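The complex appears here without one of its protein chains, the remainder shown in place.
Labels A and B are assigned to the chains in the order they are written; within every chain, residues are numbered from 1.
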Amino acid sequence: MKKKTPSKLLMSVLMCTLILGACSTAEENQGNITPPPTEGAAGEQTEAAEGDQDPLGKYEPPITITSIRDVGASVKFVEGESIDNNDWTREIEEALGVKIKNEWTTSSGEQYNQKLNVTIASNQLPDLFVVGSTQLKMLADGDQVEDLTQVYEAYASPKVRELLDPYLQSATIDGKLLAIPNVSSVLAGTSDVIWVRTDWLTNLGLAEPQTMDDLLKIAQAFTTQDPDQNKKDDTFGIAAEKGLFGYPSLTGFFNGFHAYPNSWIKNDAGELVFGGIQPEVKEALGVLQELYKTGQIDREFGVKDTTKVNESVTSGKVGIWIGPTWAPFFPLQDLKNNVPESEWKAFPILSIDDQPAKAQMPNPISNFFTVKKGMAHPEVVVKLMNLYVDRSFINTDFSRFGAHDGVEPWHYPLVQTLNPDTDIVYAVNVEKAIADNNADSLVPTEKEIFNKITKYQAGDNTFWADKVVNDARVVISEQWKNDLIMADQFVGAPTETMGAKSAALTKLISEAYTSIIMGGDINTFDEFVTNWNTLGGSDITAEVNAWYANTQK
Amino acid sequence: MASRSSKSRMVFNVVNYLFLMLMAILCVLPLINVLATSLSSSSAATAGQVTFWPVEFTLKSYEFMLNKPEFLRSVWITVQRVVLGTVVSMGLTLLIAFPLSKTSSRFRFRTLYVWLFVFTILFNGGLVPWYLTIRNLGLLDSIWALVLPGAVPVFNVILLINFFRGLPRELDEAALIDGAGHWGTLWRIYVPLSLPAMATLVLLTVVGHWNSWFDGLILMNSPTNYPLSTYLQTVIVSQNLTTLTADQMKDLAELSNRTVQSAQIFLAALPILLLYPFLQKYFVKGLTLGAVKG
Partner (left out) sequence: MKFKTYFSELPLHLMILPGLITVLIFQYIPMAGLTIAFQKFHPVKGMFNSDWIGLDNFKYVLAMPDFGQVLWNTVFIAVMKIIAGLIAPIVVALLLNEVRVSAFKRSVQTLIYLPHFLSWVILGGVLINILSPSEGIVNQFLNMLGLESVFFLGDNSVFPFVLVFSDVWKEFGFGTILYLAALTGVNPALYEAAVIDGANRWKQTLHITIPGIFPIIILLATLSLGNVLNAGFDQVFNLYNSSVYKSGDILDTYIYRLLLDNAQFSVATAVGLFKSLVSFALIGLSYVLAYRFANYRIF
């Protein structure tokens, strides 16, 4: 099924070129990105290539391209403006001569996905649009999108190269760059921290946890020693939901045992293996089983989804919540509104032994910008990215593009990108500004946060979440700085067998883990590993390693 | 009547009434819970503290829903689709059920037609061909896209056929003698006699149109054209939180509101609650059936 591209050698050379180029400018990154291990291709001497076309060349006469958008509820506009009429649309028209016409819009991400699937299947594609990785694979299989390798090479600005080159792998299928990746702020968004209710710690006279053992002792205390002092035995230690890795997540718990479920990690031999079948997972499951038996995890967690689990938090029943840095927004703030004395603090992943634990970080690329096959100006996607990056990182204009008048213009542009640590960087800057009591050097987004925290410090509890979230992000930034982040090593598009078998494998994992936690024989884990491999896991491992080997060339 | 049977009748009545009352209460309790949740504060609702009475009474969730101009617009769209859709559907249902209720001897091909229609509720080509057909007819973003594709509710047609067949054969003959053609028979005799059945079908059709949200999502290109149920759908939070983007997480924090969800449910159920008792007076027993004998 795989077609050999005519100039595969040329492609490899180009790839190496791009990657080398990225290496040399890595330190200048706004956010200290460590490129994933696709760096260091040995032996190639070519220089970082400068595109030979004008990255911001204006179209004369102006062109109109079609697109589709999701305009969610959190996107607000100044009176009279809309997604088709705002500062960014005007800028794009003025600077590039590009007008974007939306064929349809939706008002929630879920709706967007549903309509997108119909759009793709009925081949009614607009010129330029956003997709997820599954859809990208669909489009690749259906040969419905342009190969952007050449135009990226020719048009991408140096700053864009700097930001995106490390991630082109995710959008490359069969050696062709089929989309421009959109990097999301995944450290603040998805990596876990351990939230602990510190007012309960105070009530019980316990110290803050430094290790996983401390945490386990705290979980037990929360369950048995009536930390809310209401004379009722109605509290328990750690929150968990029925899918295990959703929200709240047990990923952070596993990470403390150096286990990385649902992630691909490198073993000692330099190969990629699936984290979910490693022996460390078995150890963690054993501990979870103990917790379940003694009621330190809700004995009904197996039937409770996120909304139900949130109830335990907001009704003050649970003291440890493992989740991303923004957990206070949802649901911890609700508890704060109810119970002002409640206090939560974020801790980094705590280790079970003397080896420091690492927080798992998934692939930062979950969205892609694709161009319909046969479209007249495929380079427009690169130019739009160039423009966005230029106005957001180099020639910034916060009066128009920074937060103002209650709107956040950064939602508006179709083509945009961040860094995996964007929000983390903001948090660190804000923290410094608070310590110095000086907000002068902050950009508008940071200033917003600074103002909210100041209000909280003046006594307004509705901004409590902003404060603790910021603290949590500082915690993660420490881990990032100290290389305590375990990035998912597989950042390519879903492989053939992944597409066919991942539903069955996910079901297998779910059933196996849950039954062990709820009391099943721990040794069924070994059986599970065998099954996972037979059911398609070993095929997927082979494909992943083939991909990996390819990227190392 | 012997006193023994009236006593057992009384016992039966008491038990019956009690049983039905219990059942009715069981059925309405969740809706009361929903209503109470919608009138409670967000923190109380998320903590699961609301049972049957609002906790920290507030109208915030209703304000939130009603303040949006999209809400009122979507109500208007739904009203249009309900009215147009019900009129068109009921009209077509009557027109189809009448001929098909006749026996094969009086109407050849009747069974063929019946199966032609029944076939369509058994087999369908899937979402994409359906979408493409409607699109190619230029109906996207038009109210007719919400009315025409489902204009023949075959289930309703079958129900009405069944009902018509239950009407006495003498009616047809009497009508024939009076010189009424098929049209006359249909409009002047069958329709007036079918009020209970028609009331039922009107209710089913209205409910169907009111709650139908998926076609609104797929066939309308702009949220300004969404019917109410599609609009309300955006407020319900996705179950699958592991696939959220950063933007969606922010939406979640803002909207994930048990109270708003509850307000949505309640608003969706309200019109039917108001409509149903109104239609019930047509379910009167033995309506004019006696007229035939005369």
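As a convention for this text, a contact is a pair of C-beta atoms (placed from the backbone, for glycine too) under 8 Å apart; a residue touches a chain by one contact, two chains touch by 3 or more.
Please read all numbers here as calculations on a predicted model, not as lab measurements.
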| item | value |
| --- | --- |
| Residue, one of B:Y17, B:F57 or B:W76, that touches the chain absent here | B:Y17 |
| Omitted-chain contact residue, chosen from A:T307, A:T454 or A:T524 | A:T307 |
| Contacts of subunit B with the absent chain, listed as residue ranges | 5, 9, 12-13, 16-17, 19-21, 23-28, 30-31, 33-34, 48, 92, 95-96, 98-100, 102, 106-109, 111, 113-114, 116-126, 128-130, 132-134, 137, 148-152, 154-155, 157-159, 161-163, 165-166, 181-183, 186, 196-197, 199-200, 203, 207, 211, 236, 239, 261-262, 265, 268-269, 272-273, 276-277, 280, 283-287, 289-290 |
| Interface with the undisplayed chain - residues on subunit A | 117, 120-123, 134-135, 137-138, 141-144, 242-243, 299-300, 302-305, 307-308, 373, 494, 498-500, 502-504, 506-507, 510-511, 514-515, 518, 535 |
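Simple rule for what comes next: only the chains that are shown with their structure count from here on.
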| item | value |
| --- | --- |
| CA centroid of subunit A to CA centroid of subunit B, Å | 42 |
| Complex interface listing, subunit B residues touching subunit A | 42-44, 46-49, 70, 127-128, 131-132, 135, 217-218, 221-223, 226, 231, 233-235, 237-256, 258 |
| Residues on subunit A engaged by subunit B in the complex (per definition of touch) | 71-75, 103-111, 114-115, 118, 121-122, 124, 132, 184-185, 189, 243, 245-247, 305-308, 310-311, 314-316, 326, 329-331, 334-335, 337-338, 366-367, 411 |
